[in-house]
Each structure stands twice: as C-alpha cells, then as structure tokens.
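Apart from one protein chain that is not included, each protein chain of the complex appears where it belongs.
Then we have chain A:
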Amino acid sequence: MSIFQDANRKQIANRRRVDWLLHILFVIATSVGVLALCALIIDVLVDGVARLQPQLFTEFPSRKADGSGMKSALVGTVYMLLIMLPLSFVLGVGAAIYLEEYAGKNRLTRLIQLNISTLAGVPSIVYGILGLTIFVRLMSLDRSLIAGAFTMTLLVLPIIIVSAQEAIRAVPKSRRDASFALGATKWQTVSRSVIPSSLAGILTGVILAMSRAIGETAPLVMIGALTYVAFLPNSLMDSFTVMPIQIYNWISKPQLEFKELAASGILVLLALLLIMNFSAIMLRNKYQKNV
C-alpha cells in the first residue's frame, strides 16, 4: 500500500513542479512583449533626445542634418488628417448606421459585412496600389495632398465602420423604443437618440483610426508623397510629405546624424500617438460609465 502512496505522492509533486516551471516560462514569454516595448522606447530616446530641439518643428529638411527639421512633414500630416477626418467620419459612421439600423437581414447585408472584414485584412500597400491607379492616374489628382487623403480614408474606413457598429449596437433597445413611443420617426430616433448616446464610442474608434493613419507609410510612398519637401502645401493639389515618410527618408541615409534625426522624428510621432491614444482611452472610460 505504501509503495503506491509513495508513487502517487511523487507523481503529484512532479505535476506540481511542471506547473510551477511552466508558470515561470509563461511569465517570461509575456514579459518579452513588455520588454520589447521598453527596449524600443529606450533605443529611440537614447538616439533621438539630443536632436529634439525647436528647429525640428521650425525648419524644412535639408542636406545637412544640423539645420534639418520636419516642418513640412508635420504640417503635411496635420493637413492630411484635417481632410480625412470629416470624410472618413461621415462615410464610416454612415455605413455603420446603415448596417445596424436600416439594413435588412439579407444576402446584400451579409456581403457588405463580409466585405468590410475582408478589407480590414488587406495589406496597406495594396491600398497604395489602388490609390495610385484610381486617384493619382484615373482621376488625375497627381501626387497631391487630396489623393493621399482619399487613399488613407479608404484604408481606415473598415476600422471606423467596425468600431462604430459596436458602439451603436451597445445602445440599449429601450432607448429606441422610448423614442418611437414619443412619436419619433426612424431618422429622428437615429439622429437624436441613437447617435448621441453612442457618440463617445464612435469617436474612440475614429481617433484610433486616425492614429493608424498617422503612422502609415507604405500607401503614401506608393501614391508618391515626396520624401524631400521644402515648402508647405498651399492647396489640395500640392505635393506633400508626412512624418513617417520623412522619418523613412532619414533612416535610409547612411550618415549617423540622420539616424539621430530619424530617432527624434520618431519621438515626436510617438508623442502624438500617445496623446491620441490617451484621449481615446479617456473617451472610452467616459462611455463605459454612461451605458
């Protein structure tokens, strides 16, 4: 009897040891992601902090690293966002309202829904090819600000639609019923009850989509956003550059000074993203309290 008990005890101890070992392994594996983020931030900080000076914001890029800044890129990014924001908001939220409030449960709706989730998985460079053909060549917008903004709008639409759909779905049915009971029509209910109460959630999605757009490089390289721009765009048809492209340009130069410049550009980009993500989180918290 005692032999069996011994074996049993040994087996249990063994199993506990395996459990404990893997627990540690899992902790280590999880910390890889966290450590990678820390390493990335420290790496960029060490390289870039020295050149994080006012001239980064006030000067145009130049041949010499010392006098170089990213003024044109910063302004280009802001302009592009200003064009994209209303466009992608109206189209994305409109599509979400249609799918959640109006669309019947039929083949067409399922097709649109499937299509949106497929589009979200298309590599961003393919959107660049689309933008190059449709906007740059076919609509002959050339390598302009507006062509870039249109391309990026198409890129972020699936993100906005999906998150807006979730926000609208989270509005309780009782709100709609209350509105209908007061004699409101469908559109009155949607525009004055459903949208206001899901607005925070919708905005969160829009901000996250915009922060995705700020960081995208490949599609804009495709449609030909220039890498060297020493002027500010004056109209929608002017050529332009954005921050990630300026950073890419600096990274691909062999001199060390430009690498440092790239790192300080990255710091500005990351700071901007951090602000946007933070405001999205604040909005989300507010939104979770309300519903």
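Here are a few things to note about the model shown:
One rule holds in what follows: contacts are C-beta pairs under 8 Å (C-beta built on N, C-alpha and C of every residue); 3 or more make two chains touch, one makes a residue touch a chain; residues count from 1.
Rule of thumb we're sticking to: contacts and distances are computed from a predicted model.
The chain that is not shown carries the UniProt protein name "Phosphate transport system permease protein", picked from "FAD-binding molybdopterin dehydrogenase", "Potassium/proton antiporter regulatory subunit, CPA2 family", "Phosphate transport system permease protein" or "N-methylhydantoinase A".
Note on the undisplayed chain: of the listed residues A:Ala50, A:Val122 or A:Met282, the one touching it is A:Val122. The chain omitted from view is touched by exactly one of A:Leu141, A:Leu157 or A:Ala200, namely A:Leu157. From the set A:Leu52, A:Ile97 or A:Ala167, the residue in touch with the chain omitted from the display is A:Ile97, counting the whole complex.
Remark: the omitted chain is touched by one listed residue; of A:Ala7, A:Leu25 or A:Ile275 this is A:Leu25.
By the touch rule set out above, chain A reaches the unshown chain at residues 15-16, 18-19, 22-23, 25-27, 29-30, 32-34, 36-37, 39-40, 43-44, 47, 90-95, 97-105, 109, 111-112, 115-119, 121-130, 132-134, 137, 154, 157-158, 161, 173, 176, 180, 183-188, 190, 208, 211-212, 214-218, 221-222, 224, 227, 244, 247-248, 251-252, 259, 262-263, 266, 269-270, 273, 277, 281.
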